[in-house]
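Only a single protein chain was left out; the remaining protein chains are all shown in position.
All chains are identified by letter, namely A and B, in their written order; residue positions are counted from 1 within each chain.
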Amino acid sequence: MNILVLIKLVPDLVEELTIDAGGTTLDMTWLRLIINELDDHAIEEAILLKERGEASVTIVAPDVEGVDDVLFTAAAKGADRLIKLTGNFTEQVNNHALARAFTSIIKDLNPDLVLTGVQAHDDLDGSVGPLVAGYMGMPYVGYVSRISLSSETATVHKEYPGGVIAVMEVKLPTVMGIQAAEQPPRYVAVSKVRQAMKTATIEERTVDELDLSGGVTVSRMFQPEISERATMIEGDEEQVSARLIEIFREAGVL
Amino acid sequence: MSYDVIKPIVVLLSLIIAGLIFGLRVYQLLWVNLRRGQPSNPFGQWSERIKGLIVFVGAQLRLFRFPIPGIAHFFIFWGFMLLSLTILQAIIEGLLAFMKPNFVLPLIGNFGPLALIQDLFILFVAIAVVYGLYVRLITNPERYKGSHKSEGVMVLFFILTIMVSLLVMNGIRINLGEDPIQYWRPISLNVGRLFTGLNERGQIIIGEVAYWIHLGIVLAFLTELPGGKHFHVVTALPAVFLRDLEPPGRLPPTPEFNGDFGVSAVEKFRWRQMLDFYTCTECGRCQEVCPAYNSGSALSPKLLMMSLRDNLMERGEALSAHSSNNVDKPAILERSLVGEIITDEILWACTSCLACDQECPLFIEHVTPIVDMRRHLVIEGRLDTQLQDALSNLSRYGNSFGQSERMRAKWTQPLQPKIRDARREAVEYLWFVGDYASYSASINDITCTTAEVFQTADLDFGILYDAERNSGNDVRRVGEEGLFEMLAEKNSMALSKCTFKTIVTTDPHSYNTIKNEYPINGNGHYSVLHYSELLDRLISSGQLKFSKQLGYKVTYHDPCYLGRYNGVYDAPRRVIEATGCELIEMPRNRDRAFCCGAGGGRIWMEEGEVKERPSESRIREAAELDGISTFVVACPKDLTMYRDAVKTTGQEDRLVVKDLIELVHEAL
Partner (left out) sequence: MNQDIFVVIEHLRGQVSDISYIMLAAARALAQSQGGRVLGILLGHNAQGLAKNLAADQVLYLDHPSLADFTSDAYQRALASLITEQAPRAVFFGNTSIGADLASFLSAHLELPLLHACHSVTSEGKLISQICGGKIMTESDLANTMTLVTMIPGGFKSEEGQSEKPPEVTSMTTPALENLRVTLKEYIEPEVGDVDISKEPILIAVGRGIQNQDNIELAEGLAKALDGVVCASRPVVDQGWLPSTRLVGKSGKKVKPEIYLTLGISGAPEHIEGIVDSKLIIAINTDPSAPIFDVAQYGVEIDLFDLVEALTEKVGQAKG
């Protein structure tokens, strides 16, 4: 069983985000890139599947700052193969371009299962998983939180709101968008990662051209207004209640 | 065959049998098992070690921390030492019975003053033993919970029997006129008087019966003691002699990472640690002072040692049997030490406060084996999610709060003048601020106050700003060696680019590791001061002057990593006094101070079920002191934990928690 995990790195929201001078993209100067959290779950799910049965896990990532560390950490967790896509991967590459780049690897490696995080917080033109499925003509199920494999099919738990789960059966090969691995991503000791840096190798594949079509042009990027303190709601309990009801509605809760 | 011929034969045979049993068991336990262990450090510093023997074994110094049991054991120990001569005499007498009756040891056998001391000690030992039995059978204190009580009681009876039989032997001898220095043995004399009613033959028989009981119990005790709580009789001397003389705040260096770290099976311990496991007397002093145990967690340092000892013995036996006979692998070899025999929960409960090591009369190290086993858990990834998050944050951002490195010096923004940047200018004092003081919003004000005080004192100081990382002390105690190395490397790199004379820090944890552990990994040797030490110096040199005397009645909590770990007790007290406060000591103070519960990475872990939080127990202890208004701390984690505890114990109207720097600032 050949499992492929597609991962990408996203801006770390711990740092303050700023818009660049052009006003349409993020300023990359102080940005730190970290692995997309749900891709980390995808790696974990893949390793769990490997631990349960005969499977080999390959991780594929675009070559951006910090990707080596991420790949070696995956190796320390048990990933068998690490592939880095080199090319003009500035962080402004959109998901369509990334998905197209991933399809070339998928065509080469012919995996049974392709896992990736169901979304990332910097997604602006859709999500990588279903895009890849669309380009490859493979089936796709998203919001998956449990997978069990047999030779031809996968049975998955698909999450709906309110704790409802739909059990779906999918024919392999398929792409899946992971919402949560069956256990939280494991901790891997720094010593093990350092050792992986010595023993594991990262294969490089060049991607010649990146086709960025598929997104929608951003005319303006901006930050929402942040108020320093809470907006105080005045009035007696009737008036305050009424205003709170409005707020609940705006939040989509009523 | 006459009795005088049978006697030596029986004595000899008994000696041989007992000797063989004892010898074989000691061989298996101390030679075979210990050889499977890892190498231990070279020892050295012999004069210090000999001094240790005199003080800690001879004078039994640590035992007196529990005064009455300490006195009792002092007498039992010295009784054992002095009366071993009588046992020796009895044995030789038995062996030579066929040719030399009434044998006494040459020179000392008839030395009056020694005989008097021995006689008195028999009485003292008997009293001590009766006291011991009283405690075990009637009082039954908490610290004995889990100890092998029946074994203890049995041995106490053994000792009592040995004493009584000796008195009878001596007394009969006196009655038979065979003791030239009988008046030097007043107690034996009086015991002898009990038998004067019998005729000579009767008395001789009684005497011989006493002899056999005496010898028999001694030899029985000898065969019983290897592997039990009394093995310390054999191992205590080497254990104290070979104790670790490194600062307690310096964990032993780690071997090169080769796929696994730490201890997953008992053979992975160093043989010197194995000696510790054997030496545990199950006295429970460690358990008594352990904050984890007292909060109701699964950890008891005593029970931990006992489990390790039992595992060492069982596994040792099984491994020997397995290899020599090729039998099917015994079940014991399948059971994992870390996880099954000692649960993960037990290992994670430790706060590394060192109260156990401090209290143990035989210098048994409890914290180091825990850290060794934690290292294995870390490699296996067996951590709770909260700890995982903290470690991931430390790895990525250099602090456990998950905030950017660039936010580390945010607390300095409101300050004027700006604090000097030690990366750019040379300073005299490099202030290593620490994670909590920098990132924790609730104590930022204290950090600013500290800066103000430094500035008022005209101190030439600077900070590392964004280049500072968590010092790694607690990361190391959690068992994440790789991460500790990474943090230490980063800090050392930053420090190496700076010019300064002394590092000063408000955080005892950072103080400990920078002072004691950074030099070991080739990370640079620094002169390090805790801010209480610095303040003490500034006050006594006059650089810091107070304009008023505060007059508060306060109490002070000794931080674990400042007090027990590094012996700094007096400097903070002098500072408190200098501010004009009256210090009332906590009942548990100095090296008995009760940990707040945050150390050893505990502040990063899920709390779990607790009976009573250590911090709450400490606040309640303080609240019982009459007239105290202020609880003074000298550690940012203490500040956080105790402020919280004051709220949760509902003591807000009664006590306020203040950092030492607040008193100083107020008195300026």
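Here, a contact is a pair of C-beta atoms (placed from the backbone, for glycine too) under 8 Å apart; a residue touches a chain by one contact, two chains touch by 3 or more.
Everything numeric in this text was worked out from a predicted model, so none of it was measured.
Residue in contact with the omitted chain (choice from B:86, B:188, B:287 or B:440): B:440. Contact with the omitted chain, checked across A:105, A:141 or A:189, is made by A:141. When the omitted chain is restored, the residue from B:428, B:445 or B:606 that touches it is B:606. Touch with the hidden chain on the side of chain B covers residues 440-442, 606-607, 644, 647-648. Where chain A meets the omitted chain, the residues involved are 11, 13, 17, 19, 26, 95-96, 99, 118-119, 121-127, 129-135, 137, 139-143, 155, 157-171, 174, 177, 213-224, 227-233, 236-238, 240-242, 244-245, 247-254.
The rule is short, and it goes like this: only the chains that are shown with their structure count from here on.
Distance from the chain A centre to the chain B centre is 49 Å, each centre being the mean of its Cα atoms. For chain A in complex with chain B, the touching residues are 14-16, 30, 32, 34, 184, 186-195.
Across the complex, chain B meets chain A through its residues 257, 259, 261, 378-379, 381, 383, 385, 388, 391-392, 395-397, 402-404, 406, 480-483, 485-486.
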